[in-house]
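Please read the structure below before turning to the comments.
With one protein chain held back, the other chains of the complex are shown just where they sit.
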Amino acid sequence: MCGIFGIFGNSEASNLTYLGLHALQHRGQESAGIVSADGRTFHVRREMGLVQDVFGARHLEALAGRAAIGHVRYSTSGVSQHKNAQPLTVEYSLGKLAVAHNGNLTNAPQLRAELEQQGAIFGGDSDTEVIIHLMARSRAPTLAKQMVEALAKVQGSYSLLFLTPTAIVAVRDPHGFRPLVLGKLRDATVFASETTALDLMGATLLREVDPGEMVVVDDMGMRSSRPFPADRPTRCVFEHVYFAKPDSDLFGASVYMTRQRFGMQLALEQPAAADLVIGVPDSGIPAAIGYSKASGIPYDVGLIRSHYVGRTFIEPQQSIRHFGVKLKLAAVREVLKGKRVVVVDDSIVRGTTSRKIVTMIKAAGASEVHMRISSPPTRWPCYYGIDTPRRAELIAATQPVEEIARFITADSLGYLSVEGLGAAVGDPESKTFCMACFTGKYPTPIRNVEDEAPVRAAARG
Amino acid sequence: MCGIFGIFGNSEASNLTYLGLHALQHRGQESAGIVSADGRTFHVRREMGLVQDVFGARHLEALAGRAAIGHVRYSTSGVSQHKNAQPLTVEYSLGKLAVAHNGNLTNAPQLRAELEQQGAIFGGDSDTEVIIHLMARSRAPTLAKQMVEALAKVQGSYSLLFLTPTAIVAVRDPHGFRPLVLGKLRDATVFASETTALDLMGATLLREVDPGEMVVVDDMGMRSSRPFPADRPTRCVFEHVYFAKPDSDLFGASVYMTRQRFGMQLALEQPAAADLVIGVPDSGIPAAIGYSKASGIPYDVGLIRSHYVGRTFIEPQQSIRHFGVKLKLAAVREVLKGKRVVVVDDSIVRGTTSRKIVTMIKAAGASEVHMRISSPPTRWPCYYGIDTPRRAELIAATQPVEEIARFITADSLGYLSVEGLGAAVGDPESKTFCMACFTGKYPTPIRNVEDEAPVRAAARG
Amino acid sequence: MCGIFGIFGNSEASNLTYLGLHALQHRGQESAGIVSADGRTFHVRREMGLVQDVFGARHLEALAGRAAIGHVRYSTSGVSQHKNAQPLTVEYSLGKLAVAHNGNLTNAPQLRAELEQQGAIFGGDSDTEVIIHLMARSRAPTLAKQMVEALAKVQGSYSLLFLTPTAIVAVRDPHGFRPLVLGKLRDATVFASETTALDLMGATLLREVDPGEMVVVDDMGMRSSRPFPADRPTRCVFEHVYFAKPDSDLFGASVYMTRQRFGMQLALEQPAAADLVIGVPDSGIPAAIGYSKASGIPYDVGLIRSHYVGRTFIEPQQSIRHFGVKLKLAAVREVLKGKRVVVVDDSIVRGTTSRKIVTMIKAAGASEVHMRISSPPTRWPCYYGIDTPRRAELIAATQPVEEIARFITADSLGYLSVEGLGAAVGDPESKTFCMACFTGKYPTPIRNVEDEAPVRAAARG
Partner (left out) sequence: MCGIFGIFGNSEASNLTYLGLHALQHRGQESAGIVSADGRTFHVRREMGLVQDVFGARHLEALAGRAAIGHVRYSTSGVSQHKNAQPLTVEYSLGKLAVAHNGNLTNAPQLRAELEQQGAIFGGDSDTEVIIHLMARSRAPTLAKQMVEALAKVQGSYSLLFLTPTAIVAVRDPHGFRPLVLGKLRDATVFASETTALDLMGATLLREVDPGEMVVVDDMGMRSSRPFPADRPTRCVFEHVYFAKPDSDLFGASVYMTRQRFGMQLALEQPAAADLVIGVPDSGIPAAIGYSKASGIPYDVGLIRSHYVGRTFIEPQQSIRHFGVKLKLAAVREVLKGKRVVVVDDSIVRGTTSRKIVTMIKAAGASEVHMRISSPPTRWPCYYGIDTPRRAELIAATQPVEEIARFITADSLGYLSVEGLGAAVGDPESKTFCMACFTGKYPTPIRNVEDEAPVRAAARG
């Protein structure tokens, strides 16, 4: 889970990258970094923390140049380290190179072992370093050709932005797992994980960088090529379900409208006899409104989200505990009191948060709680960059729906079907989206799925 | 604009105060402080910043004792200084005393001048110090009697929590401008500006501290008295309109439901021919849902709020400017495109933010924008603790509604009437609420309203 | 133990105060503060920490005005708190006032109790606040007259700098315990605790502010008065022994040369059969050179001081301990090996540090260690601003010299006599210097010397 941004051809490249990363902050809150290029050398800042905390006015001033790339990163396993903050910067035979990566390589451990056998040294844990080593070992004469050679060897997901002192190269893997769009801001070319970053600065969306496409931008202009063998695109449906910002257009469709369609389809598949529909903020809201529209049950706001729960919040120890979700969400008693409530959320992972939410809503006076999930049961880990726990921790991997309902203390529980999900994203036969987290059908070879622990989760882009 | 919290009789007093201040964080983000009492002495921490940044685990551990009071503070005039952070702590003839104050004294400048003439020295700018000086000069033998003597001399608004090494005293001014509630958490007595703080920790709401009531809690138990001459209560209606958290019960009514009623009444008074109702997050949402219910026009989410805009955000200078509201709000194009949109917001102060919002919604494709405001035109400054600019800067003080509509580039603009506001809060004749910001009818003497600048805005509690 | 600096009439007043405080940093490392006056109002910064850490370029820029006073403060009792950082700033009947104080009032507790009975409130623990309250309660019409009235009531030591928006007033107590000098920097008037601050900025020393003198500087020029009844000056001899910087001229004499004379006198009084004289850095060095000169025993450097031992140094716990003095001092083995060594230090307080130093020197191979102290045995606590422990902790208050020698494991121990000390400072009969810490003869009434604990040590200026 990461966000990337790049711009070529604007004298305020680093300022705009800062704004772009701010718009992508929901894709990663652990570290933030910008590398700018002034035609001759790089200027670098990357630190642990939020975009607004990492960059002050004097840092942005020092990031000189008309080109820049940036990265925000999320880490889950607690192994959050400065050495994994991106963009990575290296020097090698063709000179200076910086890279920002969103995605996860499924054959990174094997490639890394092979490279180490050949004498490579690694400074961090990230898959991204594997790509750079493969490039550095290529005998190809140009950066672009080295990239093609290197990327032909990797499997998995990657939306990549490379920066040299004089150019930006954007590449997206042939399956197009992770998003990447191309835009224009006056004379400058802009790349971003999501369109919300373009909207913020008034840039025009041109199109997606296509799955398997490579785009080079430098002072000579922009060239596109498709150097990889064609493959079936399988974009990540979970970006629509949960991860992307609702005002973004993702893979050509509005995230907000897609989520609302999930809710409408969910109402058809999983009706409920209820007085009220509420959503779990933030990602459950659009689906809740969709559920309300399709079911005719009135929508209202039953949970208020706090704007002030950040990374540094200390949960007092001792006898006071289990505040968890209450620090973030507060129930609106007068809305819920005595009501049969449909609660729409985007997914259930371990079930513990849902259980707390149901408890809170009942404590506020709801007479019945009918939990409705705007995606199918999450039964398989993701190997393409979404952070999910091992199978054993996914409640839906081991428990039937009725058992989950009992665990979360809901009066009923209903999930959207895989077919319904597909219909809502315009892919009824699950052909153009990756839905492996729901179906277990991984579009690329994964070795030993059942046992594989996300051992390098910390370093996933 | 401030929030206060106090607890007596729990071994985790400071931990609970920390949680309580977190729940009240929306009432003040500039500084935070806790003073705890261990029966003998005080432990103090107060710093500039958010609750979660000011207090770490080791600070909370050091705040020993079974009683504590806390304060969050907001400052507007740019004069944000450490010396004004609360709770204030002093030593005087009766020993150690700490005070947390929400409100604003209208005769503070005169009292301060008199006190200085009598030899008083002031360390900060706050009204609160005036109260302590009046107490210290009293010849009354007990703290409670000193308070009564002191508070008899002040005019304006105050919800106050006093802490001594062995007791807490809560007082609310006879008009009850600012809220203050009383609750129980097992054996402990809890005070808070809003009920959301009680809900967070599972405390039970007993009742409001009444206007003009003084409540003393110590190891002997709780005593209530009403030492001030009775006066007409005039609670602040703007708490309902904008300031309080929607999940709170305020002055005995649900904030959320009250806002929804504002929206319903607004739909009746100011209908619009439109396809869609949206709210300006966060405070416009409940009223927008109310407007939708009463008008039958569908509600949807047209603006997405960022969770990552904090105090340290640097707006890049130079050629990139005017990001303002776009850093905080993003329009959902697919929802708005081609639609006639009713946009519900809680108030218009200067008009500049509304103008940016209308522009953003139109840029996202809305064909018409009908702005509806869930309160009457804001025409008069507040002298009771809500931070408002001078009259000259209040657009509604100088411009008719049509002119405001033109300025904000809306196709139409409609405000809720004073009568409609009163009806929605159960006070149709404006007798039990202060609505002076809309009507200019101040419940207490204000000298020279027209000219008075909020000169001490920085130090308002 | 504090240092104070003030300047009137220079457009870089706060920059120069910053430099002056840097030069006085040895007088206090706990907190630092500057208040500047621009003719209309004050600009303030005071924080815990060293001068160089408290003030950055942007802070100094914000401290506008042609007048400024500054303060560095040292605290010993562990009660180091922001609220006691100086200069203090208040508002009272005559307007804004800032104060920087070096010294200690012996009747502060009584005065404070009286003031509290009269309605005064105190925000911190410092004696300085007592002075301001006394001034504020005066009916005198001018600041200067209020000061005279107030200071007539206090006993003890004070070198004070007052700042108003348009003037600086400097006052020194009639005994002149603590130093204060007056200088010129072009058109500006400068005050400082020590001459080293004047030397740093190229200012010219005019003279001491005399004991009992008050100097007012404003745009009208400089006026001197002597408003207090004449008293016998009793300057602090310990400033010469230990506290002042050796390059300063103190009370009209060179600190360095005075310390060298202490060493010469010590050699006459306490000879030793030895091969080598070394000093304990830094304050023992000049006396060691003096001892060498008078005795003919060669001087050399036997202990090297680290420049990197600061407040944040963590001494690892567990099995590694007692590094103490070794983190600060390292012995030069080749200098000491096989030698009979005279070690000159300025004083012995508890004896524990001396013991570690003797141990270290013997471990480095010295065959004999003859400790020589360039002042008499420290037997009485100071009530005039030097931080000393209670009598019970002063080893010389309870142990004879031979016992101290045994405790510190020295082969011999010799102190300078009171008469010798007096001779070296030109006061053979102890008439013009306060030597109470050696003699117990306090120049002002002290109640209950024997029992009095330095209860407010934290707040001594």
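Order as written gives the chain letters A, B and C; numbering starts at 1 within each chain.
Definition applied: a residue touches a chain if its C-beta (ideal position, glycine included) is under 8 Å from a C-beta of that chain, and two chains touch if they have at least 3 such contacts.
Remember, it's a predicted structure, so these values are computed and weren't measured experimentally.
*Asks:* Using the touch definition given at the top, which of the shown chains does the missing chain touch?
*Replies:* A, C
*Asks:* One chain is left out of this view; which of C:V148, C:I289 or C:A366 touches it in the full complex?
*Replies:* Candidates C:V148, C:I289 or C:A366; residue touching the omitted chain: C:I289.
*Asks:* Which of A:E61, A:E116, A:D219 or A:E393 touches the chain that is not shown?
*Replies:* A:E116
*Asks:* Have a look at C:N15, C:S93 or C:T164 and name the one touching the chain we're not showing.
*Replies:* Missing-chain contact among the listed residues: C:N15.
*Asks:* Just name the one of A:E61, A:E91 or A:D219 that touches the chain not displayed here.
*Replies:* Touches the omitted chain: A:E91.
*Asks:* Write the list of chain A residues that the hidden chain touches.
*Replies:* 82-83, 88-93, 116-117, 119-123, 132-133, 136-138
*Asks:* On chain C, what residues meet the omitted chain?
*Replies:* Answer for chain C: residues 11-12, 15-16, 18-19, 22-23, 25-26, 29, 50-53, 55-57, 60, 196, 199-201, 245-247, 249, 254, 256-257, 282, 285-286, 289, 293, 298-301, 304, 306-310, 312-314, 316-320, 323, 326-327, 330-335 touch the chain left out.
By our rule, only the chains that are shown with their structure count from here on.
*Asks:* Which angle of rotation, from 0 to 180°, maps the CA atoms of chain A onto the equivalent atoms of chain B, to the nearest 5?
*Replies:* 180
*Asks:* Could you tell me the distance, in whole angstrom, between the mean C-alpha positions of chain B and chain C?
*Replies:* For chain B versus chain C, the centre distance works out to 48 Å.
*Asks:* Find the geometric centre of each of chain A and chain B from their Cα atoms only, then give the gap between the two centres in Å, rounded to an integer.
*Replies:* Chain centres of chain A and chain B, defined by C-alpha means, are spaced 37 Å apart.
*Asks:* For chain A versus chain C, what separation do you get between their C-alpha means, in angstrom?
*Replies:* 61
*Asks:* Where in chain C do residues touch two or more other chains at once?
*Replies:* none
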